[in-house]
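Note that one protein chain of the assembly has been removed; the remaining protein chains are unaltered in position.
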Amino acid sequence: MSAPILAVEGLTMRFGGLLAVDQLSLSAARGEITAIIGPNGAGKTTVFNCLTGFYRPTGGSITVTHENGETFRLERLPQHHIVRDARIARTFQNIRLFGGMTVLENLMVAQHNRLMREGARLPLALVGFGPYMRREAAAVDRARFWLERTGLIERADDAAASLPYGAQRRLEIARAMCTEPQLLCLDEPAAGLNPRESDALNELILFIRDTGADGRGCSVLLIEHDMSVVMTISDHIVVLDYGRKIADGAPAAIREDPKVIAAYLGVDEEEALAVDAALQKQ
Amino acid sequence: MDYALQQLVNGLTLGMIYGLIALGYTMVYGIIGMINFAHGDVFMIGAFISLISFILLGMGGITAVPIALVLVLAIAMCFTALYGFAVERVAYRPLRGSFRLAPLISAIGMSIFLQNFVQVAQGARVKPLEPVVTGGIVLMEGGTFTVTISAMQIIIILTTLVVLTIFTLIVARTPLGRAMRACEQDQRMAKLLGIDVDRTISLTFVIGAALAAVAGMMYLLYYGVIDFFIGFVAGVKAFTAAVLGGIGSLPGAVLGGLLIGLIETFWSAYFSVQYKDVAAFSILALTLLFMPSGLLGRHDVEKV
Partner (left out) sequence: MAQAGFPAIVKDAGLAALVALGVGAPLLGLQTVPGERGLDLVTRPGLLLATVCAVFVGRLLLGLFLANRRSAARSAARRAADAPPRIGLTPMQRVGKMVAPAFLALAVLMPVLPGIGRYEIDLGTLVLTYVMLGWGLNIVVGLAGLLDLGYVAFYAVGAYGYALLAKFFDLSFWAALPLTGLLAAAWGIILGFPVLRLRGDYLAIVTLAFGEIIRVVLLNWTSLTGGPNGMSGIPRPTFFGLPFSMSGGEGTFAGFFGLEPSPIHRVMFLYYIILALALITNFVTIRLRRHPVGRAWEALREDEIASRALGLSVVAVKLTAFATGAMFGGFAGAFFATRQGFISPESFTFIESALILAIVVLGGMGSQLGVAIAATLMIGGFEVFRGLDEYRMLVFGLAMVAIMVWRPRGLISSREPSVSLGARRNVGAEHVAEGKG
């Protein structure tokens, strides 16, 4: 097996006196869906923020290895290179769309770096001629592809802010996929979805894992509270509590791990019940 | 050394005036998040009302200096506060909760209006006032240079300190102060808890304008001349002071005011008078470069 797409070693993130992530090591295998779960405040989103360059970690290393063997040390990269070169994309827990731009425009912004590389800098591109225009048409096609996959094609010319909640979540995923990532980080994508939407989401995430942006699949890192989603689609689960990893393994192993159950029971009854319900269902 | 001490006294005096105006900016910013561009002109109006009151009292035969000072201060604060109230009602309240730039433009319009209103109503000429208070205390008798603190400077510094104390007590101890702080945190929640938000905002403007009136009177006494244009320059300086101290922070406004006053005074004394504004602005830009929320401002990180 090749090197994991993501290897986190001894990641530490300290905010003043608060140790949000403590010596965390985890890895995500290529072509798999890795879920990060844990009670509220366990440091999951902080890990995402370190991965995607919003925070500079206090310590530790984050290594991304592409299929061709190229490696990137994310903790040293400027943020825009993390997306452009290491090819990591993310969504947000509280949806962040460009609300006043249309759905299609949102997806075009996501392709900014590629379009700039493909000749948008040429003066001809500015006046609307030249080979660049073909590239732009290709970008619209790519956007169209993801709009069809996410069922948003009918709403392509509407303002992103005017979409219903579930559609906004899907749009955010479509937008992240338009950057053509190798690793997609989803922060609670199922939050607030109804069961039908949640099922569609599962399908979408599985499609992304197997097909991805270029037909070769895309690894997925997933933060989720909805245990039915986690247990259904994850290939691998990492459990965090108080910024530390308390368990790591296949879903079947995690669901019987006493430490995990204790963490959930000890912290949040509601979530512990959710785990329990998920166990019953499986 | 003596020379520097003298500049320190002068700089503190000027800084107190800036600090008083800066408080008005920072209070309004704290509560409704807008730059009240007309605040400098409210200060100018305070100075004009003080001037007119002095003349009125003189004509009425009240010449005992302490009584005159207190009376003028009271009159100026009352009438200028009314201006603060009117400005908020006319130019800002209809725009509450709308788009960020609309109140800013409205404020700039209000500033242009007030300036020209005073120009039309009172004439464009510079208005002099005979010195009301004279004399001073010699602090240090040096060989070449004598350090003095004038009675005027003592009055300015003392009055400012008294006003600041009262103001701090209002904000920290009274129900009004609590309501103001609550509106600052979360207007909607404050409303749900039964705070009259409109009234609180109105009172914020009223208090800010009253403080500006104090500053206007001090300016008049200190410089002895005013015109309709003093509001712009002083306003920009005071706003700079508020931002330097961290906009929204009350102690920051006073600290910023003192710093700007000192920087200007020392720069003029040791380098060049022409570039004193450049010095003040450059310090502001440099400070913000390293502390993007000012010296005492809340450092709010946008949550990802």
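First chain written, first letter: the chains are A and B, and each begins at residue 1.
One rule holds in what follows: a contact is a pair of C-beta atoms (placed from the backbone, for glycine too) under 8 Å apart; a residue touches a chain by one contact, two chains touch by 3 or more.
Because the structure is a prediction, the values reported are computed rather than measured.
Peer 1: Can you name the residues of chain B that touch the chain not displayed here?
Peer 2: So the residues of chain B touching the missing chain come out as 29, 35, 45, 48-49, 51-53, 55-56, 59, 75, 79, 82-83, 85-86, 89-91, 94-95, 98-106, 108-123, 125, 127-130, 232, 236, 239-240, 243, 247, 272, 274-275, 277-278, 281-282, 284-285, 288-289, 292-294, 302, 304.
Peer 1: Given the full complex, what residues of chain A touch the hidden partner chain?
Peer 2: Contacting residues on chain A, toward the hidden partner: 52-54, 78-84, 89-90, 92, 96-102, 104-105, 108-113, 115-116, 120, 125-128, 140, 144, 153, 156-162, 175-176, 179.
The criterion applied here is as follows: only the chains that are shown with their structure count from here on.
Peer 1: Could you grab the centroid distance between chain A and chain B? Build each centroid from C-alpha atoms only and quote it in angstrom.
Peer 2: 50
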